[in-house]
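Notes follow the structure.
One protein chain is absent from this view; the other protein chains keep their places.
Right after this comes chain A.
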Amino acid sequence: MIATATKDRLIKLQPLIALFVMCLAISILSDKFLTVNNGWNILRQISVNICISVGMTLVILTRGIDLSVGSILAFAGAVGAGLLKFGIDVPSENVNIGFTLLGAIIAAIVVGGALGWFNGFAITRFKAPAFVVTLAMLTMARGFTMLYTEGFPINGLGDHFGFIGTGWFLGVPFPVWITAVVVLLAVFLTNKTPLGRYIYAIGGNENAALLSGINTKRVKMIVYTLSGITAAIGGLMVTSRLDSAQPNAGLSYELDAIAAVVIGGTSLSGGKGSIWGTVLGAVIIGVLNNGLVLLNVSPFWQQVVKGAVILLAVIMDKTNKE
């Protein structure tokens, strides 16, 4: 019993050890790696992915998947930027409704939440597979983005909006603060609330959860809505950093998010995993990206390495179980 307990602990530490070894190796090979500036750089780069991955973790814990986060990110970012810059024209009344910074931010988050809610609705109401529903949303939300932006970036959003992605607060980049809050809220949700427990129960055994009186449909709706919201927050950060809402923003971000979740030890078959694991997974991906750039590895090889790491993580997860 004790032997298995230590073994379990070691297995849990595996990703942490991997990260440590990786940092050690990169810092030996490049003297630019272990600098304060580079540290903030990595954190700023990964804060968007962590944010999306948190929502993705909740979804995957219920044994679902959300492929639409990249597109939702783009649409929510575009809506936020568009409302801030142009407001809404109401031609019949010949007026324009302007949006304050806060109003635009809230609108973007509501849009992200609404699209996520729709995912959850379609999945629970029609018992459609999450993979297909969110794949459809991936395409549709991208289409909405193109329609809304007419295919052109929305630029020049002002310094206040720019603070979200580029500002500093108490010596720490502002996007890192945002992500930290999202992570802490999600940790609280998963560990300290009934909803969190229900998420694990549904992923672990949906039948048992249903028969225990858990409203499984409602929980799933909430989880997809939250995933839409975290994607929208990510969208605001991306848009702000570039001072531009790109119609092509967030392309294939869902894959990075899924990779972070999987590397972080959350099981794709649901019920097992944690938010901290995902954060660690995202950090591993971030450090890897950063290191490969510092070491002047060609971008083509970077992709190969990244893919190999994901594969390795899954294989290790499987062999640990046996």
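Following the convention adopted for this analysis, a residue touches a chain if its C-beta (ideal position, glycine included) is under 8 Å from a C-beta of that chain, and two chains touch if they have at least 3 such contacts; residues count from 1.
One rule holds in what follows: contacts and distances are computed from a predicted model.
Q: Which one, "nitrile hydratase", "Sugar ABC transporter ATP-binding protein", "ATP synthase epsilon chain" or "Aspartate carbamoyltransferase", is the UniProt name for the chain you do not see?
A: So, among "nitrile hydratase", "Sugar ABC transporter ATP-binding protein", "ATP synthase epsilon chain" or "Aspartate carbamoyltransferase", the name matching the hidden chain's UniProt entry is "Sugar ABC transporter ATP-binding protein".
Q: Which candidate, A:Pro91, A:Gly171, A:Gly213 or A:Pro299, sits in contact with the chain we can't see?
A: Answering carefully, the residue with contact to the hidden chain is A:Gly213.
Q: Out of A:Asn96, A:Asn155 or A:Thr193, point to the residue that touches the absent chain in the complete complex.
A: Hidden-chain contact among the options goes to A:Thr193.
Q: Could you tell which one of A:Ser27, A:Asn41, A:Asn205 or A:Ser244 touches the chain left off the display?
A: A:Asn205
Q: Write down which of A:Lys32, A:Lys272 or A:Lys306 is the residue touching the left-out chain.
A: A:Lys272
Q: Quickly run down the residues of chain A that touch the omitted chain.
A: Considering the whole complex, chain A reaches the absent chain at 1, 191-194, 196-198, 200-201, 204-205, 207-215, 271-272.
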